[in-house]
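Rest of the complex left out; these chains stay put.
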Amino acid sequence: MKAAILTICPNVQMVDVTHEITPHDVMEAAFVLREAASNFPEGTIHLAVVDPGVGGARRPVALAHDGHLFVGPDNGLFTLITGHREPQELVELNRSQFWRQREVSTTFHGRDIFAPVAAHLAAGSRLEDVGTSVPELEPLHWALPIADEQGIQGWITHIDHFGNCITNISRELLETHRSNHGMKCYVGTAIIKGMQRTYSDVPSGEPLILIGSSDYLEIAVNAGNAARLFSIRKGASVNIVFTDRHV
Amino acid sequence: MKAAILTICPNVQMVDVTHEITPHDVMEAAFVLREAASNFPEGTIHLAVVDPGVGGARRPVALAHDGHLFVGPDNGLFTLITGHREPQELVELNRSQFWRQREVSTTFHGRDIFAPVAAHLAAGSRLEDVGTSVPELEPLHWALPIADEQGIQGWITHIDHFGNCITNISRELLETHRSNHGMKCYVGTAIIKGMQRTYSDVPSGEPLILIGSSDYLEIAVNAGNAARLFSIRKGASVNIVFTDRHV
């Protein structure tokens, strides 16, 4: 894919965000993309290819949202980027003059369609050049956390390099429902009370809950690996129960 | 190695093709190099260091082929790049003024010889500057697939990140021998009939055979991991048997 990009746009600055998405896991990719994209400067072109349906019916698309461009398959990858709104501009990639000039494979559109289009955009082409305007992204419905005054039920969306377990429970959702109650968190084999500010607020080897750097609730172990210690996998459920007193 | 390159040529555009070649596996590296190199633009310098004989008798070389330059040990790495032809230009790296200016180690010529030479080539030196012309690459004979009208026997050369198993049976070889017969493929614990166009042509979890993006026969599982499911390892044999009817 980088070779394809450099063939078209030799002076581009490329950053690898991750090559470690679980194969075929569009949901995990969508979470990581949302988290990463917002930190890049305006005008960044985000090339995202988790594409289990390559060569099949899903559309190849490019879109503009909040000053960033995104290129990839229309399979839900961009659902969390745009939230419930439609992207400012959305095109279906259907102009093969912007694709690989040799044979286009049926199994690697990352190399043959998405990377060349991203490179053409980096080299100055506009969205309306590389495809035809279409009305909306394929709607995909992600399971949302369930919240009331008793507590919140969410799930683990991502386990990072350190074994920290990131949930789909945002700071905002938690603050809205918790008010000034205490809380207990049930996850994997652990029950954890209260909220901390940072890892070293508890002794080494102790579990904690905190709002992580992505502004989502995170389960961690200070200087340890929470996923391994508490047998927590991606997709595991997380139950927050509010308690009477602020603990 | 990158530090060595940047010391000599600070504005170079560097791409990491892979750091995941099985240690010491020159054959796997040769397949990946052939596959990757052809996608890069003309003038690219390919620095390839899988070098189990470092510090021993194997020659350090640089060569020109089809508008690309290659730098590395003369141990078979470049065999598939040049095919059965000799490279257009081939030099043995024997001019230490183009090497690391501090001590040259006996165990890391990637850092001390190959990266500095590649950087000097990127900065404008020519092959004839960095070494002395030599007649030919060390000949290495790769096992080739065996093919007749009954079928083809090849082997797995590479297993990718998804568990897809890539063989040494090219589209061309298959088409030449298969004519309009059907086929069955025996590999690992699987027997797979027919050929598909892309992964999603079969239901999720089902095995398939297809011509992959490198134009070689590939064994895959739609949304799954063929290597794990069928206990297929690199080097495993693959038997294609042609059948009477086109299935």
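As written, the chains take the letters A and B, and residue 1 is the first residue of each chain.
The rule is short, and it goes like this: a residue touches a chain if its C-beta (ideal position, glycine included) is under 8 Å from a C-beta of that chain, and two chains touch if they have at least 3 such contacts.
For clarity, every value in this text was computed on a predicted model and none was experimentally measured.
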Whole complex: how many copies, 2 being shown? 3
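In this text, only the chains that are shown with their structure count from here on.
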For chain A paired with chain B, centre-to-centre distance based on mean C-alpha positions, whole Å: 33
Under the stated contact criterion, what part of chain B meets chain A in this complex? 13, 15, 36, 39-41, 44, 161-163, 197-201, 210, 212-213, 218, 222-223, 225
Quick one: which bits of chain A touch chain B in the complex? Just the residue numbers, please. 2-4, 6-7, 10-11, 14, 19, 23-24, 52-56, 105-108, 111-112
